[in-house]
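This is the structure I have questions about; it appears just below.
Every protein chain but one is kept in place in this view of the complex.
When the chains are written out, they are named A and B in that same order, and each has its own residue count from 1.
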Amino acid sequence: MLESLRENLLTDVDSDDLRVVIISARGPVFSSGHDLKELTSAQGREYHTRVFHTCSEVMTLIQDIPVPVIAMVNGVATAAGCQLVASCDVAVATEQSTFATPGVNVGLFCSTPAVAIGRAVPRKVAMEMLLTGSPLSAHNALLHGLISKVVPEDRLEEETLLIAQRICQASRPVVALGKATFQRQMSQGRDAAYATASRVMVDNLALRDGQEGIRAFIEKRKPVWSNKAEKAHD
Amino acid sequence: MLESLRENLLTDVDSDDLRVVIISARGPVFSSGHDLKELTSAQGREYHTRVFHTCSEVMTLIQDIPVPVIAMVNGVATAAGCQLVASCDVAVATEQSTFATPGVNVGLFCSTPAVAIGRAVPRKVAMEMLLTGSPLSAHNALLHGLISKVVPEDRLEEETLLIAQRICQASRPVVALGKATFQRQMSQGRDAAYATASRVMVDNLALRDGQEGIRAFIEKRKPVWSNKAEKAHD
Partner (left out) sequence: MLESLRENLLTDVDSDDLRVVIISARGPVFSSGHDLKELTSAQGREYHTRVFHTCSEVMTLIQDIPVPVIAMVNGVATAAGCQLVASCDVAVATEQSTFATPGVNVGLFCSTPAVAIGRAVPRKVAMEMLLTGSPLSAHNALLHGLISKVVPEDRLEEETLLIAQRICQASRPVVALGKATFQRQMSQGRDAAYATASRVMVDNLALRDGQEGIRAFIEKRKPVWSNKAEKAHD
């Protein structure tokens, strides 16, 4: 599953036509994380190492690919499934969805999910989830920043597509530059972050789509994006 | 505008009489950020570099000057205007105020605003604002920590001044030491942060106003501040 997810995330990732990725699931479970049968001692340490390495690769890949990734959640997201939601750029969930890190109850503390969740919600929220395994309701997940929007079940697809369509209306290289810069500057101290982001603003302005957007705004017309990471000629 | 803001922030900044700065606006827009006409290719890369350098300077100056800075917001705060709100120490806003980073829609991703906003609100909140440009209501801005207080329009000035007056009742050097230490320790790891803050507590106690405050508390009277960064004699 992780390898197929990685492959899917990388498919067409450099194509100008790919603009946004939506991760969803069929049935009442969004994702319940690792298959515990893969984690018994029968598989051995090396296999376990490979499983968690692949998992971390997929989670960071979501943040590192140039297109935004949206989680469309209807149901249960637990352990690495909750980590998956936390790792996405945007997450839309139905009112009955729940989010939990119950690994502690089966003797496997959700330490890798905690990397993503601990960076998404306040520390006390993360710690209570991790120590008790108790689920967070969609409402509380929204309140604490784990997800972006809560919607009734019959509007899940519509609301998710609305966000996706907004993203598709923007220029691909502008979104790609912005997403990459966000991840980079957030890992830096404030002053280094401003140096990084200021350089990027100037680079963004030098893009063909950067200049087109500003000209269109001044001329009060809709911009026509090239969606290519090309510099403006002038 | 940025240069005038910088000059205003630095005016009397070392005077014992300056105790708090309030940034407000006339009209329905608090600040809509950069003038896009300044960002066309006609001005050129060097000019753009200077614009974003000055902008980052002003934003960090707000956090680095010794007096607290309050944003008093009534209306729209977008792009660098939203960054300005995020950069202030305290922000009071009217119920109808809105906060957005819509640069992506004009081909200029709000990467510098994201430095301040990404450090003020949860990551998913920041990412949705940045990727979609959709505005955050005052209520949601409060919920997620972008602003400090939401008030009805007819109470905006009164409520802002109440906070300003509370700050003015404290000793200037004590506030200055506290504000500077907060910025410094938050950029450090926990143990280094405690080492920094513990040293500062001892230095604070050695201030004339530090000793006056504690004596006044013990003697159950109002403290009389010198408002000068002087050490206590004893």
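In the analysis below, contacts are C-beta pairs under 8 Å (C-beta built on N, C-alpha and C of every residue); 3 or more make two chains touch, one makes a residue touch a chain.
What you are looking at is a predicted structure, and each value in this text was computed from that prediction instead of being measured.
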*Residue of A:R26, A:K124 or A:K222 in touch with the missing chain, whole complex considered*: A:K124
_In the whole complex, not just what's shown, which of B:L2, B:M72, B:V106 or B:L146 touches the removed chain?_
B:L146
*Can you list where chain B touches the absent chain?*
68, 89-91, 119-121, 143-149, 163, 166-167, 169-171, 174-175, 177-179, 181-182, 185-186, 189-191, 193-195, 197-198, 200-202, 204-207, 209-218, 223, 225, 232, 234
*Contact footprint on chain A, counting only the chain that is left out*: 36-37, 39-41, 45, 48-49, 52-53, 55-56, 59-60, 63, 104-112, 114-115, 118-119, 121-128, 130-134, 143-144, 187
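As a working rule, only the chains that are shown with their structure count from here on.
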*How many degrees of rotation map chain A onto its copy chain B on CA atoms, rounded to the nearest 5?*
120
_Between chain A and chain B, what distance separates the C-alpha centroids? Give it in angstrom._
29
